[in-house]
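Worksheet for the structure shown next.
With one protein chain withheld, the remaining protein chains of the complex are depicted in position.
Labels run A and B following the written order; every chain starts at residue 1.
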Amino acid sequence: MIAYLVNLATLVCINAILAVTLNFIMGYAGIFSLAHAVFFGVGAYVAAFIALQWTDSLLLQLPAAMLVAGLISVALALPALRVRGDYFVAASLGFQVLAATVFSEWKSVTGGIGGLVGIPPASIGGHAFTDPVEFLALAGVTLVLVVVLTATIVRSSFGRSLKAIRDSESAALAFGKNVALIKTLSVFYSTAICAVAGVLYADYLSFINVESFTIDASTLFMAMVIVGGIGTVWGPVVGAVLLTLLPAALTYLPFLPRTEIGSVQQMIYGLAMVLLMIFKPDGLMGIKRGEA
Amino acid sequence: MLLLQLIINGIQVGALYGLTAVGFSLIFGATKIFHFAHGASFAISAYIFYYLYAVLLVWWPISILASCFVVVAFGVALDRYVYGPIQSTDGSFFTIFVGSFGVAVVVQNLIGTVFGRGFISVPSALSKSVELAPGLYVAPAAGIAVVTAVACFVGLQLFLGRTNIGIALRALSESSALVRTFGLNPKAISTCAFALGSLLVVPAAVLTSMTSGLNAAIGGRVMLISVAATIVGGVGSLRGAACAGLLLGIAENLALWRFDPQWSEAVMFLILFAFIVLRPSGFFGRVATS
């Protein structure tokens, strides 16, 4: 039982990192991306590729994954960030579908739909994280670092510039802010850290395939941010905890017929989102409008 | 001949994409609601038709009418009881999106539980192709798709151009304040947009239930294509959405001419991507005002 909770807690940590990074661009920079799972995937594939081909060293996998994901995102952000709002959402949607096709077709690297099997456990300085509890500690420490780092950035002058751009791009521009640069940097940060979650995910599950990096995953991450509370420090973490544990908790409800568990889970998940948006649109940890 | 066949397939599919996209575009343009559950409307309409026509063996016009009725009720109910309350407290683009997404998830699973998750199709002679020329097969459904799409679109344009509520609907997409100044109720017009927009999925849903068949998850794909067509056509331009739907359908099929089938969806979204980056105002170049 402990091992199972450890397993869930590790997945919660990974999802929380994803939600925190997505919240960084959604909540503070006002960039709504439906392609977050792509960078999660890039991180995971880079880590798996390195682990299977060369080394299981986390210290090598992490920077490589962060760099690749960050560079791809910047290359895309430069043209796409010129458009705003709804258009960017649609652009990210298109990118997500394209990337999923590439993930399933570039078989020499991604293993296609069959995925990559038997990824060795990560190690730091020769110490392999084979014990699930140790891995949880690793994921937990990473999550804390990410939360602290993100909170620090948000409070810094860079964070204030970001919020200024979110609230009024033209005003920020008038104040002499380099809007394009600030936006691009924030996308780079968000996707690079997102790739860290991908690395942990690949090393932890020791199996990855395209199904974890599709539009469904992207919408799930987005839901975590919104359910928890967009633009708050703890909201994304709470959202990640709830949405990761909900399916697991539902499997313990004894009165559900076995063949309907999956559907009932999904229905509760959908219904919860609808009700939350009607009654508490700022999310569970949300603060009143205007304070952010 | 393969090329011609693929173009004809593309027109058949594209006409239906266009019609569904026009429905989405109408709602999005007039109310600024990102109606992600539009795909759910499609699935509901298709399954109601299937259940009445193929299972209960109801006469087809009645099945279609019932399907229209249910899907309009669904759209209007969503507007009243989900989007309305959300808009009154928050109304940001993404809050509505998430609420709508939740509805789509619930509907998909509800359909799966009620009608089963497997493949179903409505048996019909309309989907059986006949060989028009050597190697060129066309089903009656293709003709019906094109004729229905054109008829619906012309009807819609007449409605929007000639009736008061239609003109108001177009005005609402420009400015809700303007509509209020003229003493019209934006809520009633929004209801009208949802009714019309939802109604427009019915022809595509009924024909798809005969040609491709249905499964519970069909709404998601319909939705993606509607969004793509709306953006490619230019937000708020119904003519653009219709043409973009047609273009995407043809592109999807033409991609098969030279590429492996798994790339055809990617080709559609590459077009979307290119339009957003190079021509964000869409086909007919109406300047985006966001």
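Convention: a residue touches a chain if its C-beta (ideal position, glycine included) is under 8 Å from a C-beta of that chain, and two chains touch if they have at least 3 such contacts.
Heads up, the rule we're going with is that contacts and distances are computed from a predicted model.
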item	value
Hidden subunit of the complex - UniProt protein name among "Menaquinol-cytochrome C reductase", "CidA/LrgA family protein", "Glucose-6-phosphate 1-dehydrogenase" or "ABC transporter substrate-binding protein"	"ABC transporter substrate-binding protein"
Where the missing chain makes contact, among the chains that are shown	A, B
In chain B, positions touching the absent partner	1-2, 5-6, 9-10, 12-13, 112, 117-119, 121, 123, 127-129, 131, 135, 137, 139, 211-213, 215-218, 221, 252-253, 256, 260-262, 264-265
Footprint left on chain A by the chain that the document does not show	1, 3-5, 7, 11, 101, 104-105, 112-115, 117-118, 205-207, 209, 211-212, 238, 241-242, 245, 248-249, 251-252, 254, 258-263, 266, 284-285
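Everything that follows uses one rule, which is that only the chains that are shown with their structure count from here on.
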item	value
Rounded Å distance between chain A and chain B, as computed from the means of their C-alpha atoms	31
Chain B-touching residues of chain A, taken from the complex the two chains share	26, 32, 79-80, 82-91, 93-95, 97-98, 101-102, 104-105, 215, 219, 222-223, 226-227, 230, 260, 262-264, 266-267, 269-274, 277-278, 281-282
Complex interface listing, chain B residues touching chain A	34, 82, 85-86, 89-90, 92-99, 101-106, 108-110, 112-113, 224, 227-228, 231, 235, 262-263, 265-266, 269-270, 272-273, 276-277, 280, 288, 290
